[in-house]
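Got a structure for you, written out below as structure tokens; questions coming shortly.
Complex shown without one protein chain; remaining protein chains in place.
Order of writing sets the chain letters: A and B. Residues in each chain are counted from 1.
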């Protein structure tokens, strides 16, 4: 079964969705991610969807779910890199992803997460270059 | 194209995309069309137990577009008007599927008979 890899970066979990999602994959991601949050005690989750060409109501719901689930486990979620066409489509669909923070790119997303958590701990740098498999 | 399993959805989306690119549809409209298609295919799998999807290029006057027809032989929809309302769902979802899909496309038509199945036809014009 295909799985979306989840990378750990200090206090944060980083997910880069590189393939087109089908429902089962999205559901797996949801449960894997929640497991990871609890296992690692991560304080923030960053989901990069820049490679996703479509997000429909189901995937939108999954993203919302991840946000809410992480929230009650005391972790913030930031979705980054949404394509303009995807944003327009979601709005038209009536899905505003309320309760999920968004940022333009990974860099801004990280800054936002750090700001939200208010942690002064320094992130070990140059770790994010480790390959995305 | 026959859709029976979840894994059929991704290749189907790619096929729709190919058609949309061929007629020169803009990226935003492509995305809207594919999203709509994705919603309807999910409905078909979830409520209709799979079915058939048909992709056609159509034109009316100067307008070109893509027509998608989804038909299943599932239980059908009892109250279409209710199903088309925002926030209504018999399954555990947001209830945005049908009404949201309608907002994404240019033309939307749904026919359903209880016990016989449901057919949904959508058209997205290149510039619509």
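The rule we apply is simple: a residue touches a chain if its C-beta (ideal position, glycine included) is under 8 Å from a C-beta of that chain, and two chains touch if they have at least 3 such contacts.
Just so it is clear, contacts and distances are computed from a predicted model.
Participant: What name does the UniProt record list for the absent chain among "Spermidine/putrescine transport system permease protein", "Cytochrome b N-terminal domain-containing protein", "RsbT co-antagonist protein RsbR" or "Isoquinoline 1-oxidoreductase"?
Facilitator: "RsbT co-antagonist protein RsbR"
Participant: Of A:19, A:51 or A:91, which residue touches the hidden chain?
Facilitator: Touching the chain that is not displayed is residue A:91.
Participant: Spell out, residue by residue, where the missing chain touches chain A.
Facilitator: Counting only chain A, the missing chain is touched by 79-80, 82-85, 87-88, 90-92, 96-97, 101-105, 108-109.
Criterion: only the chains that are shown with their structure count from here on.
Participant: Take the average of all CA coordinates in chain A, do the same for chain B, and state the distance between these two points in whole angstrom.
Facilitator: 28
Participant: Flag every residue of chain B that touches chain A in the complex, lowest number first.
Facilitator: Result: residues 6-7, 9-10, 13, 17, 27-28, 30-32, 34-35, 38-39, 42, 86, 93-94, 96-97, 99-101, 103-104 of chain B touch chain A.
Participant: In their complex, what parts of chain A are in touch with chain B?
Facilitator: Within the complex, chain A touches chain B at residues 20, 22-24, 53-58, 60-61, 83-86, 88-89, 92-95.
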